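Following this message is one structure expressed as structure tokens.
Apart from one protein chain that is not included, each protein chain of the complex appears where it belongs.
Up next, chain A:
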């Protein structure tokens, strides 16, 4: 199996889809030079500037025009450059794209992949670091996914392009260069979690880069005799309730960790859903960023970070502080 980076895995999926289907095209700023994170490098040479299209700095037009082109029969991949800038196109996404099929009585579809590189990455400060995935889970009409590994970024990109619903596709900026094996025959369906590690004492649920951090935390916990099960949701809407329920039935303990602000983050949704359905041995917990803003200075940036030691500590506490 080839080893490739998270960025290249998505690029391979895009290239394969574009070879298979002439209606697939990409649009965004600077794509002709490979995109700002080089996740499109080489594609314009193969597919030409019409299908790997540059765009003016016009996020609203990029999103709106791609939507129009989707209704006219194409399958656009929309590049928003940073998830933060996608906010400039929020009306197009939330009021138009997400609702078109329903409002028009099923006459139209919006088969679009909306790529939004997210998360904290080397002192990018408050306007280039946000994790806003929970916002989109709140919007009926959208599929939301957050791949954490090169394999998933390949397989889920394939699934997203094939999907007839609009998919908000959040790649984490901090792991563009992370490498892993990619099996191009491996398909991933939305709503199917990945079991990243099995264990019997506590269930760690996460997604995106923090899923990798949870695996790290689970390794530390293993040294202390705590076997954590790590579930990477991969897609947040739909999300794999069955996998989480099964795991919590086994472990009796649930800890959800994510990079986004804890308050009203998707961890709250997971905890509430599990609490309504599965009796647990310990109070469930969510671990996210404090409800603060992301600063430039590294030590201030770190105040907002959910780290492996924090996850391990929270899991340990759950093991120790059991209600009688």
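Rule of thumb we're sticking to: a residue touches a chain if its C-beta (ideal position, glycine included) is under 8 Å from a C-beta of that chain, and two chains touch if they have at least 3 such contacts; residues count from 1.
We adopt the following convention: contacts and distances are computed from a predicted model.
Trainee: Please identify the absent chain by the protein name in its UniProt record; candidates are "Phosphonate ABC transporter, permease protein PhnE", "Putative ion-transporting ATPase", "Acetoin:2,6-dichlorophenolindophenol oxidoreductase subunit alpha" or "THIF-type NAD/FAD binding fold domain-containing protein".
Mentor: UniProt lists the chain that is not shown as "Acetoin:2,6-dichlorophenolindophenol oxidoreductase subunit alpha".
Trainee: Among A:15, A:69 or A:88, which residue is in touch with the absent chain?
Mentor: Looking across A:15, A:69 or A:88, the contact with the absent chain belongs to A:88.
Trainee: Could you tell me which of A:4, A:18 or A:55 touches the chain that is not displayed?
Mentor: Answering carefully, the residue with contact to the hidden chain is A:55.
Trainee: In the whole complex, what residues of chain A lie against the chain that is missing from view?
Mentor: Those residues of chain A that touch the unshown chain are 29-30, 32-33, 36, 54-61, 84-85, 88, 122-128, 262-263, 288, 290-293, 295-301, 303-304.
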